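With one protein chain removed, the remaining protein chains of the complex are shown where they sit.
Chain naming follows the written order as A, B and C, and within any one chain the residues start at number 1.
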């Protein structure tokens, strides 16, 4: 197979090394336990640099172009935040240092928590969870313990069919049975279905608002009442907070638990898939259930408070994704109250501007009506697919050929041939216009010459990836070791 | 014209900015002097990041692949050196701080000077010059003052015809008449010609050794004697020190003045053309002529010594390219005495290995015989050019199409169709082999199908640049302002 | 509200113009469906310089120790300078999970290399692209063993610290956890396990080195005991230790988990974490693996390519039946670890491991020389205990000398560590201070 950049293993040559380390002798380890073979690549430092420089160049990032992944809030990641997070006073601190030695980071955690509380209207936050899904899991553990502590046996978690996959997965991991409720024709929670679902076994409901269609659940007050009345708790999946940032707050809507994705709404970079940070906020009711420790202030010093009587314990080592927290704190200072609101406005205007233009393109429809979206919009290419055979996947790959990163596709699952666009506040109108233009062109080609879209992308370094080959047990290859074995076995 | 990346001016949109700065009012400036128009681009921060990220990706660096520019010693630039040079304790220091406040950097300058002295065999160094050519100019000023102070009227500088262009240019700037002496058939200084050239007007001779052909001037002792006997001084252009690093020293050969290129031999990055650093070392004779201040140690503290009675004064603001000095210091520690010697060995073996292989390729010759080269070798494509019409320039562009950065071409001027290769110690054998393979293929094509080489490169983002268009007074365009004017004037 | 010029919001001053195209005059019309509640966020807006000054001045209240002997992790290993440079290149840093392989080959290939290197370290054939951290990786591994075996009990060593247990308990919230007591070397009592093990056990978990730093040379036996009842053997193995001792894969381990932080990642108050999980080439296990996995494949044009595979296991497809809820993981730190392992390579990992081991033997030898001892017997790697002195007081004393002391295991037992960054002089100084401390107390 043609290789754009060899595997680092393939660059290996005996007798090379990338770091200067003096050798030394050891004797104590019994020979039968001593390691001999170790097939790690042997390369010089310059080769490491070139290899990973090259790999980076083969990768798309916000820094290289627009990245309108719906549900992901791919904002610009300011470097000042990054720079601060890399200070020695962050990176070279040990979690077991004396409280006196870590007043700086505790202060930032404390102040960040206060800001997140004021943004969401929640009482307290734990900064411990490592990502959004981890926050969900933590929230579910809290819900579980809350009911248990009250002697109630509630094991059903209600989740809309439009929800993100992590919602049901997290609920299930925490031991809940997932009850899916349908979306009505307006794209909102079906209130009647909800009413007939809640009951004695209802532990709670997980909801994101604006929902994954970008629509604000305008009956939110009624929903929270229904669930609360049934004895359940309301969980807010904060991945979509961008759509109401600075305008409305989950706490005010009646949510009991909230998680936020700092790597989305608060602009910390996603790093190709993490580290993220999924702080979780609760109201008075659940304050004592948060994971320990939380950061408190005794009027004089910040300290780690381990004394939460009803705590669920810990969900990860130590205290949270510390560098990510610093970035979010720095970001918040760069925006201020007005900047955050402006950010919400910009993302919502960007979305509706885009939706308006796209709704006029042949083959694309806006499912669930033309109500204004918040920070994101889901387009359906179902009509196009039916009429031309060109699918959402084909459109994604065709966009790549126009130098544009595709949106999220095939999500939420309730929309057929879904293209989920989120431009965020940091995208330029010029780039949004490029997408509109590109979709028009793709539509034109689909109706005139659909086959050529099946072969996209053509202008990328590599062609369309063969997913079947990738996943077939016979050809599947998950490591270099497996690759070598398969070569040997002639597969 | 097609544009790969628009000019940043072309991305401008009124009402955008890349940094948050609060506005304020001012009144004191008389209206007729107040600035109105200011045509700088207005762009958001994300656009700045994307623009320069994109530009960087359109650029070759040591980090992206082999870079065998002869006379340039394009080594790998370790990041640890870079990181240290960016510390606040370097970047945020003012030159007029108290001596007590800058003991750290003075210590590094002092120790670096000692190392450079031991590497070159010179008595003292000034770290002031900004680059190699600046070091030459400084050296020439010293030579001039030295003779003047002795009441001698010497205005001729002897320079071999193989010398780098900066040598004659620097000498001329310092007010010398340049006397060129020829290279003999061995590729070395023509001793007889030298003898008949020196005389009462001889101020000195500038020489690089190994010379620009990569050949060591083995008569160096005789040369320095001839010049010294005539009352002249010997200047060592240290750009080629790599070839004898740790093996031999200009001081021991009889040179009176030496400049070094820290951005070559000592691995500090070249930054697309600077900043560099061209420290200049002298023997006892000239110690007092160095630019002021130099760094001294009184047994207790480091200090800036301005008290050199015969100093030529200053050649630039302040004390030198400070961050570059830190990088060189750090580099030296990473090599140690043995590492430096190993570095010399590796670059010389790389060169001779390459020369041996290339000498077997049709159309290429090694001018001035097959004597072993040091760190670099000049290949001539004269034969190829004569027989096929394919020139050094064509070869350079064809190499680009093979993913390889060309060598220095058409230098030194005494070799026709020169290709000057310097692989340095940090290049892999695999990459050197790629060049050998590529030159073979190019030779084959030249002899079978030469026209296709005239159109190279084809695989780059842009095609071969039109240098005539670039330099013609009618089409020449040196700024965006000029561009706009030419568009208006319909040129 | 006025729209104002802001460097991160390019359209700020053209929003009105764009609104017109939407057919709206007042921006609030876009929020008609949102209940109005008045609140004040009360967050100031600062320029970049002021942010820099503000955050720096807050952070200056953190103390960065020049020397650290704290055991139990995270550890102060050396982090080569090139790592930060490479992982903060925008193309890596600002990218999302590589859903579109054609424009994400960089992250995908790096992750494939990560998986591959992890496999080499442990001699396993499959690894995923990272989990949150070590304890959650143990938790996921335990869940995995339960899914594969269909059983609901697991055995873990009682020696692991309470923090870690708490996470495990939360992950295994529907399982029963049995803790094994430990011997005088801190390793699990195999006789005890033999007694209690049966076909209800999904997995048996243990660690090398154990929490007290002792290398457990009975891994092989433990794996055999587990396999006798067809339970899975799960080994938590330090990646750097693998430079000197035979890896769990050599003994037939089913799942290996690890803490990736020692692989070129700064401790960051415990906030930079990298959970490692690997398994053997067994489709029963592979199909139940949690998290993202990258596979090598080809394109329809025939080029080699990399892409996310087995996504039918994952939450976005399988929803409540997914093998885990994990979505965002620790990719960037996995790339850091990949670069670290590439820099060191075979020879470097061996040298680092030898140096750490050498330092550990040296410090323990010196400790014994001054009349102290470790609390546990056996060969140690990096971590070691000191018993018989008041750890709180000792730490206070060390702090005065700008040294970060050990982790309190009990009043008179502390957990310490030395790594490759400790020079002989550093260790000698530490011993001298211990001596002085004993003399004084």
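One rule holds in what follows: a contact is a pair of C-beta atoms (placed from the backbone, for glycine too) under 8 Å apart; a residue touches a chain by one contact, two chains touch by 3 or more.
Everything quoted here is computed from the prediction, not taken from an experiment.
Within the full complex, the chain left out of the display contacts the shown chains A, B, C. From the set B:121, B:182, B:231 or B:450, the residue in touch with the chain omitted from the display is B:121, counting the whole complex. In the full complex, the hidden chain is touched by chain C at residues 5, 7, 48-49, 52, 78, 80-81, 85, 88-90, 343, 347, 420-421. Mapped onto chain A, the interface with the missing chain covers residues 13-22, 43-47, 49, 53, 78-80, 82-83.
Keep this in mind: only the chains that are shown with their structure count from here on.
Note on chain placement: the centre of chain B and the centre of chain C lie 45 Å apart, centres being C-alpha means. Each chain gets a centre from the mean of its Cα atoms; for chain A and chain C, those two points are 20 Å apart. Centroids of chain A and chain B (each the mean of its C-alpha atoms) stand 48 Å apart. Contact of a single residue of chain A with at least two other chains is seen at positions 45, 49, 53-54, 57, 62-64, 76, 78, 334, 426-428. Residue positions of chain C with contacts to 2 or more other chains are 6, 8-10, 12, 14, 45-46, 48, 80, 82, 84, 90-91.
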